[in-house]
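Up next, chain A:
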Amino acid sequence: MEIILSVILIFMILGAIFALHAKDLLSALVSMGIVGYGLVICFLLLKAPDLAIVQIVVETITLIIMVAIVLDSTRHELKEKAAIRHDGQSFMNTRLVGNIFIAVFLGLVLFYSFRLASAHLTEFGEHGLRMAGAYMEGAAGKTGSVNLVTGVLFDFRGYDTLGEATILFTAVVGVLTVLRLKGKHS
Partner candidate 1 sequence: MRYIALYIVLFGFWLLLTFSLATDNLIVGAVAALLITPYFGNYFVKDVGKWVQPHRYVWLVIYLFIFTWECIKANFDVAYRVLHPAMPIKPGIVKVKLNLKTDMARVMLANSITMTPGTISVDIVDDYIYIHWIYVSSVEPEIYSRKVAGRFEKYIKMIFE
Partner candidate 2 sequence: MTLYLLCFLLFLVGLYGVLTRRNLIKIVIGLSFMEFSIFLLLVLIGYVKGGEAPILQPGMPATGFVDPLPQAMVLTAIVIGLATNAMLLAIAIRLYKKYGTFDIRKINQLKG
């Protein structure tokens, strides 16, 4: 179990690195698909089918929006990029030492904080959350919902769902406002 998850996670990390370094934006998006669908498999292995369903649909819709809308109008952007990188070659070398120093320093700080934080985590597979008992024992009797995740989502934690719906509404209003080219009256 742990080994399978580790292997999938390593593949996801490789896909992520490739996605960030790909020359072509389309191949970057396909590699992003590797990471997203790998996450779906991880959710299935971790016994979270609700999350797997949501993630697979959301990932597909994100890829559709990105490929069909964003890339379709902006493909010629990619050809300019190689030329710019060629010019900047000598410029990069003078700063290389400083950049490496900053990267190593940042990595050390982040790993130190990870060590500090992981001391408070329980080992994988052991249950360490205090609140969970109240949400699990007799939860089906309290909410009437057989699916405990739905019970938590809409009964115990209704406020969070309301906030999520509000954020979605705000995002839609924002997208409509940003993308409006012509006013209604012009």
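Candidate selection criterion: all candidates are chains of the complex that A comes from, given by their letters.
The rule is simple: a residue touches a chain if its C-beta (ideal position, glycine included) is under 8 Å from a C-beta of that chain, and two chains touch if they have at least 3 such contacts; residues count from 1.
Since the structure is predicted, the reported quantities are computational estimates derived from the model, not experimental observations.
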Open item on the list: Looking at 1 or 2, only one should touch chain A in the complex. Which number is that?
Closed with: 2
Task: Residues of chain A touching candidate 2 in the complex - done: 2, 5-6, 9-10, 12-13, 16-17, 19-20, 25, 28-29, 32, 35-36, 39, 42-43, 46-51, 54-55, 58, 61-62, 65-66, 69-70, 73-74, 77, 80-81, 84, 107, 110, 114, 118, 121-129, 131-132, 135-140, 146-149, 151-153, 157, 160-161, 163-164, 167-168, 170-172, 174-175, 178-179
